[in-house]
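Note that this complex is displayed minus one protein chain, with the remaining chains in position.
Letters are used for the chains, namely A, B and C, taken in the order the chains are written, and counting of residues starts over at 1 for each.
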Amino acid sequence: MAREAEVRLRGQLSRLRSLPLLRGARLSGELERLQKQLERIVEEPSDEEIWRSVELARNPDRPYALDYVERLLEDWFELHGDRQHGDDAAVVAGLGRFRGRTVVLIGNQKGRDVKERTKRNFGMAYPEGYGKAMRAMELADRHGFPLLTLIDIPGAYPGVTAEQHGQGGAIARSQSLMARLRVPTVACIIGEGGSGGAIATALADRVLMQENAMYTVISPEGCAAILWRDAGEAKKAAAAFKPDAGHCLELGVVDAVVPEPEGGAQTDFDDAARLLGDALAESLEMLDGMSGEELRQQRRVRFRTIGQVSAAP
Amino acid sequence: MAREAEVRLRGQLSRLRSLPLLRGARLSGELERLQKQLERIVEEPSDEEIWRSVELARNPDRPYALDYVERLLEDWFELHGDRQHGDDAAVVAGLGRFRGRTVVLIGNQKGRDVKERTKRNFGMAYPEGYGKAMRAMELADRHGFPLLTLIDIPGAYPGVTAEQHGQGGAIARSQSLMARLRVPTVACIIGEGGSGGAIATALADRVLMQENAMYTVISPEGCAAILWRDAGEAKKAAAAFKPDAGHCLELGVVDAVVPEPEGGAQTDFDDAARLLGDALAESLEMLDGMSGEELRQQRRVRFRTIGQVSAAP
Amino acid sequence: MSERIDVSIEHKHAPPEDGGRPHPNTCPTCGSHYRDDELEANLRVCPQCGHHFPVHARERIRQLTDPDSFSEEASELRSDDPLEFFDLRPYTERLVEAELSTGLGEAMVIGRAAIEDRPCELAVMEFGFMGGSMGRVVGEKFATACESAAERGVPLVSVTASGGARMQEGILSLMQLPKTVCAVEDLHDGGGTLISVMAHPTTAGVLASFASLGDVLVAEPGALLSFTGPRVVQQTTREKLPDDFGLAESNYRHGHVDAIVPRTELRSTVARLLRLFANGA
Partner (left out) sequence: MSERIDVSIEHKHAPPEDGGRPHPNTCPTCGSHYRDDELEANLRVCPQCGHHFPVHARERIRQLTDPDSFSEEASELRSDDPLEFFDLRPYTERLVEAELSTGLGEAMVIGRAAIEDRPCELAVMEFGFMGGSMGRVVGEKFATACESAAERGVPLVSVTASGGARMQEGILSLMQLPKTVCAVEDLHDGGGTLISVMAHPTTAGVLASFASLGDVLVAEPGALLSFTGPRVVQQTTREKLPDDFGLAESNYRHGHVDAIVPRTELRSTVARLLRLFANGA
């Protein structure tokens, strides 16, 4: 697979190199990053390296969505509530000015201290949270504001009320709404990209992933409990299903990896924010000038073709 | 005011008479009805007559929405639930074939016996009911099915949970969705058209009213309690705010009055259904051939101009 | 903001007005009493406890807008009496009385304005005019404000304070709900913005129409925002109501408003929203 990815990335590289560098520095930055990512890919990470990225993705000192909001957006105005029956603190949504233009931002939000963690349910969204997110998406669509989503969720909440309020359907409808949006959308996994809770807000035109984030169909512990019949085998499970940024890039699941400060995003919030901001801005720039119809068609093709199997000859 | 209405209706009449009767019998039926309505209007109803229509509108033996569904629609499939947290039995919604075409129907539904009345909360919708209605509207819009609404609601439910689940906003959003629909929509008040609960599903291209229905901004009792400081003065209040079909037609609030069997709809369900069915079919026919954009523009103009005041000279 | 003049707080609970009602400048929450100029200087917020006193439409406009930026529209509109409505007194008499006591032609004032140098359209309700009830003129003025905002490509800011639809105009007052809803839809279709500020009280027909359709919903602290009022709910259901039944705080908790903004921050918040929606208008 690393082989295929190499071929794909090399193709991308040569295409980028051949482009007249109309937009200057930004695009050439993208080129440089592709080059670096390519270098990283050719050597397979060890099981230990994969586990280290799992630990970093979950590091409680890591910047959360609102830490980035504070550093990247001006005139932030937070939206609250799903207009149905609640305001889910595990999902934040709002309007702000990002490098000169108004955007809508949706993020998963964990808490810093015990009290906030409880209030925010450790970042595990309820259906009310997806409801708030969908409302924010509709606002973005109505006004032509680009949509940014920052994903950092261990997973949907395994609770009775969450089921009674229909979290399966809510996750489906949130994706369905994203598939219909006529505005540029960029998602970035900034910590844990856990399963349905993550994909609910990740059906975007461009999907980025921070260097030390993880993106999984199930938690390593959950996977180990089912397949190894022992949650303690999480490290083995992680090594088997490869949730790290490098592999997600290889598999074509994310479009680019966003660098973090040496040692991880938790070491320098400002620098992490700057790097994330640059990547988001670059992605938005790539989408500039596309019509709403083009955007949504291209977005659907993207997800229609990821990891596509073809008929045996 | 009766004078003005006469002038308006006479204008409508002469316009209809001058039309080449392309669509034949149906349109000439409309003409006949206008003529009859005109005759009725020239004499003002007495306070007693108005009160009699209030009593008839509330007659517990009157046909309810599902009685009409049974008689007018084939292949009825009822939709349930708001996809959020409940299924409100005070609102019914579903798909059926009406005279050869698939339609979506939404109705308020009271109960026949004590048990059903309780289950259906005496026809008083909760926000969950408007949620179900909105879901059905979206389905109609997506598939190009015409929408019929049958209105029979004493009013929104004055309860704590109804407020906590945001019934004000729900009624607003239901109207807002109806204003956006690109399919033909016909509403008919078939009993009590009570206030916000009624208007939630009455923002239609054509609004009809059964002969003995009532359409009010507040119940006569509520009005009397506030303005007369005595709920017992309901008869006076009704006479003052004129909720009967004749006056609603005069005021331009409804487009046509649907005749009922002699003595009221409760005397003959089948005949009442036939008359209602004819009126609905005729209204749909009038809307045939209009594009979605035309429909919604005309619909908005209709509500923009009802009872419009103009600047003093 | 501004230095508070303490002297008037000494006499708590000013003598009731005629008819036994508490004096309008006595804080119903903490009992402090103020001179009119003191309250005005503090945006009619009780300096002691933060209680938000009602604000008349003209004063609200002064509080929110840049000096001399407001230019009223449709001020000539007056309600007539389509139903010849007569309860204990004729509707026409009530209308004249309301105009005399408020100095306003109707329960809503609309016009062009600027807030922190950002142009916008304003639609401000006056609760003093027949309980801020919405009849045909209020509906017409709101629709006109939407159209004016759309024409000029600026956001519309509404400030609501209303008991609901105006009963004296019967079914025609109910028609103001779909009318204002359609006006907001037209505004939105043109890429326009509605910023809805809900003051005490925003209830019934106004809550169930345009006020709830803002792109952003902002409430003042302690404002009653309910379709049905607490008294009617109490009488009908005989349930014990929660202490904050229908208040802005309860609405916020249940997901129905985006923010509760103290009046002292309202101007800057609206200005921020005008900046954010500037390229969306």
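As a working rule, a contact is a pair of C-beta atoms (placed from the backbone, for glycine too) under 8 Å apart; a residue touches a chain by one contact, two chains touch by 3 or more.
This one's a predicted model, so the numbers in the text were calculated from it and none came from an experiment.
Asker: Among the chains you can see, which ones touch the chain that has been omitted?
Answerer: Over the full assembly, the chain not pictured touches A, B.
Asker: Tell me which residue among A:T102, A:Q175, A:Q210 or A:S283 touches the hidden chain in the full complex.
Answerer: Counting the whole complex, the residue in contact with the absent chain is A:Q175.
Asker: Just one of A:A202, A:A234, A:V257 or A:L276 touches the chain that is missing; which is it?
Answerer: Only one of A:A202, A:A234, A:V257 or A:L276 touches the chain omitted from view, namely A:A202.
Asker: Sort through B:P45, B:P63, B:G96 or B:G246 and give me the one touching the missing partner chain.
Answerer: Residue touching the chain left out of view: B:G96.
Asker: Which one, B:D67, B:D82, B:E192 or B:D244, makes contact with the chain that was left out?
Answerer: Looking across B:D67, B:D82, B:E192 or B:D244, the contact with the absent chain belongs to B:D82.
Asker: Over the whole complex, note the residues of subunit B touching the chain we left out.
Answerer: 75, 77-87, 95-97, 101-102, 128, 131-132, 139, 142-145
Asker: By the contact criterion defined above, which parts of subunit A meet the unshown chain? Give residue numbers in ascending order.
Answerer: 1, 156, 158-160, 162-169, 171-173, 175-176, 179-180, 195-196, 198-200, 202-203, 215-218, 222-223, 226-228, 236-237, 240-243, 247-248, 251, 253, 299-300, 303-304, 306-309, 311-312
Here is the rule we go by: only the chains that are shown with their structure count from here on.
Asker: Which chain has its C-alpha centre closest to the mean of all protein C-alpha atoms shown?
Answerer: Closest to the centre of all protein C-alpha atoms: chain C.
Asker: Just the number, please: Cα centre separation of subunit B and subunit C in whole Å.
Answerer: That gives a centre separation of 31 Å.
Asker: So the centre of each chain is just the mean of its C-alpha atoms; given that, what is the distance between subunit A and subunit B in Å?
Answerer: Once rounded, the distance between the two centres reads 47 Å.
Asker: In subunit C, which residues are in touch with two or more of the other chains?
Answerer: 254-256, in rising order.
Asker: Of all residues in subunit B, which are in touch with two or more distinct other chains?
Answerer: 164-166, 169, 173
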